[in-house]
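Note that one protein chain is taken out, while the other chains of the complex remain in position.
Chain IDs A and B follow the sequence of writing; residue 1 opens each chain.
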């Protein structure tokens, strides 16, 4: 091989003196490219957002939040059919005289039942979504993550059915516990992966 | 052109045998660099976080959450001015004798109105923020996203004014429906983009 002095290019490669062969210099370029390649292959938290686990999280989080949102129209439906309102401006369309309208400001057991179910959703589904996002960013296996998401979504749908249809007790309690266990399992995974106090 | 055997460099380029010209080998390097460049140009979900849509989401999410947070001091203000408390330790500073203090543990219609508005914020604004984040990550157009965010923020401010000032009914109901429609539109976009069950 021919040896050549390359003062310009050797400086860019970071060699202090020009006494290098062309080949040695180009090898270094290739090594740099290889390093860049490895950089891409490296698993980064930000890449998790593009992963299938994140897509699964997005799907299930949207479904359970949608379920929670539907409790509001359901409450409105029960309020109107049972004629049980809480604001005078709401009942004004459903009673003729002011006394009639005041009578409609009452508590209805069915309405209260839907509202308690809605409140329980707020207390459980929102922590699930927050923790589910952080759990997804720890980069779990797709199968493990799907197991968590499906168990939680299933438990919440069972809970809602059990609450609204007044099923006998172990049913509502058990479905609530399944949701809690799933959430606590995600908390365990998050804190055992990332703990910076 | 001169042909040269390059055993070292040709291996790094991935050629099995050394019978390649220098030029062929370097062409491959350049192609690799081009691939890296394309990698950067590729639209990735994680890049969405740096986008203008994400900045718009951040702004509107912060504003509506700020609006929700301000309901708490407002409740406190009404509790103190109307002298309607819920805990004995809160009313102890506002009554002299223990009987006076017990009388202050009462429900006030204005306080309950603010609290219901706060509860409705919890039920609507938090789902909006969660779904808005997932919606932003699906990479919508800036104009479409801004339309959603502005419609929702506007609807919540109207809702609050309608509730606290006791405006006649279609106003509060309509502003609530605008917020719900916006949220459902975002759910539609999320589930039609990403659906992994």
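What we mean here is this: a residue touches a chain if its C-beta (ideal position, glycine included) is under 8 Å from a C-beta of that chain, and two chains touch if they have at least 3 such contacts.
As the structure is a prediction and not an experimental result, all values here were calculated from the model.
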Candidate in contact with the missing chain, chosen from A:81, A:144 or A:166: A:166
Contact with the hidden chain (one of B:129, B:162 or B:180): B:129
Given A:80, A:93, A:161 or A:194, the one touching the chain that is not displayed: A:194
Hidden partner interface residues of chain B, rising order: 1, 23, 26-27, 29-31, 33-34, 36-37, 40, 46-47, 49-50, 52, 54-56, 58-59, 61-62, 65-66, 68-69, 71-73, 86-90, 92-93, 118, 122, 126, 129
Sites on chain A contacted by the missing partner chain, in the whole complex: 4, 6, 8-9, 12-13, 26, 29, 32-33, 36, 39, 44-46, 49, 113, 116, 122-124, 126-127, 130-131, 134, 137, 166-169, 172, 180, 183-184, 187, 190-191, 194-197
